[in-house]
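The structure is given below, and queries will be raised subsequently.
Below, a portion of the complex is reproduced, with chain positions unchanged.
In order of appearance the chains are A, B and C, and numbering begins at 1 in each one.
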Amino acid sequence: MTKAEMCEKVLAAKKSAGVTWQQLSEVTGMGAVYVASGCYGESSMPPEAAEKLGEVLSLSDDLVEELQTYPTKGWSMGAKVVPTDPLIYRFYEIMSVYGASMKDVIQEEFGDGIMSAIDFKLDVAREKDPKGDRVVVTMNGKFLPYKKW
Amino acid sequence: MTKAEMCEKVLAAKKSAGVTWQQLSEVTGMGAVYVASGCYGESSMPPEAAEKLGEVLSLSDDLVEELQTYPTKGWSMGAKVVPTDPLIYRFYEIMSVYGASMKDVIQEEFGDGIMSAIDFKLDVAREKDPKGDRVVVTMNGKFLPYKKW
Amino acid sequence: MTKAEMCEKVLAAKKSAGVTWQQLSEVTGMGAVYVASGCYGESSMPPEAAEKLGEVLSLSDDLVEELQTYPTKGWSMGAKVVPTDPLIYRFYEIMSVYGASMKDVIQEEFGDGIMSAIDFKLDVAREKDPKGDRVVVTMNGKFLPYKKW
């Protein structure tokens, strides 16, 4: 079974079950984006979480097992180097516009190094606003200083 | 004067003055990343902030004026569609890996639409951690529902 | 069901029914381009409109449901970054030739910001002309000023 086949089946099961990523987040005790990325085949799920998902979504055993295997990442973007979906593109645009500035501000504060995308977590929240609610995306990654050898 | 020429001169002035983006943020009352993006020529500065920068960094009048003109954005990435700098690339990778998941979680919560990259702000903070401090990037954009006509 | 599968089936049903986008526009009370984009899987249809389409085109329930789900957009262009179809290419060419000028004129009038492609509508009309009728495309999007923070 490929991750693409797993993804298709798990998303169909989620639709049948009528549950949201937020609810699956509560059931598994993991972040909603992380649970989604596991089901999209971009992350590996811990065994208990995979089994919990298996129960809630009535998944077959091999699906539960596949959720735990380590993926080759980035496949869900196809061959597109610039994303076409407007929601995802906006984040690409943000980096295009503010990337150099963020780099400077981060490195002025932390020194020469980067924010890890591996020892990393990401949350999405709603901020109420009378002029229109706002999406708040929080990225939290360990600072990794460049080793000089 | 092009934005590229302005950028080169303002960064040199900042280096001479020995100030950080954080300090320029306090002086201007604007976010550090925003101030930096103005100096990198990717944003336009409000008049008072531009003048404040002019004082602190001893900029000539035409530099202060150029800081206020509206830029053509994205030029500082050159022709690179995939960023090569490791710090900036990590954000591209995050979208490649978690993009589809974020989209799903955001739209399940807010409906069909996107997070604005225009009515938008971005902050960088340090989170103390004994295993290594962490970079916290917070993106905050208005939710824009798709108009159906 | 993927949006691609939905698209294929809905277009076939429209062909069998022998109706035009203009007629479907009148039936649903929505713009012809919007209705088409919903059937092409690039927009989500409001429930009533989807049901109305279901009736007129004799669509199965799952097609009516799929018409309402939120799409990942831009898929119908495949991996082509420059469109090959001559009609669509002309709009790409217009931006290549007049893009910088439009940007300048819009920002001189409205300030630093953009025209929204989300809070946006698009109409196509015919202008009679003895030298050959003309296509009039009207794009109408909310102006979004850049937030400075």
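The rule is simple: a contact is a pair of C-beta atoms (placed from the backbone, for glycine too) under 8 Å apart; a residue touches a chain by one contact, two chains touch by 3 or more.
Note that the coordinates shown come from a computational prediction; the quantities given were computed from them, not determined experimentally.
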* Asked: In this structure file, how many copies does the full complex comprise, given 3 in place?
  -> 10
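The rule we apply is simple: only the chains that are shown with their structure count from here on.
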* Asked: Which is it for copies chain A and chain B: same residues on both faces, with over half shared, or different residues?
  -> same
* Between chain B and chain C, what is the separation of their C-alpha centroids in Å? -> 31
* **Distance between the centres, which are taken as Cα means, of chain B and chain A, whole angstrom** => 23
* In chain A, what residues contact two or more other chains? -> 82, 85-86
* Structure fact -> Within the complex, chain C is touched by chain B residues 30-31, 34, 43-46, 49, 70, 72, 100, 103, 107, 111-114, 116, 118-122, 144-149
* Once bound in the complex, which stretches of chain A touch chain B? -> 20-22, 32-34, 36-37, 40, 42-43, 73-74, 76-77, 81-83, 85-88, 90-110, 113-117, 120, 122, 124, 126-127, 129, 131-144
* **Interface residues, chain A side, partner chain C - complex** => 78-80, 82, 84-86
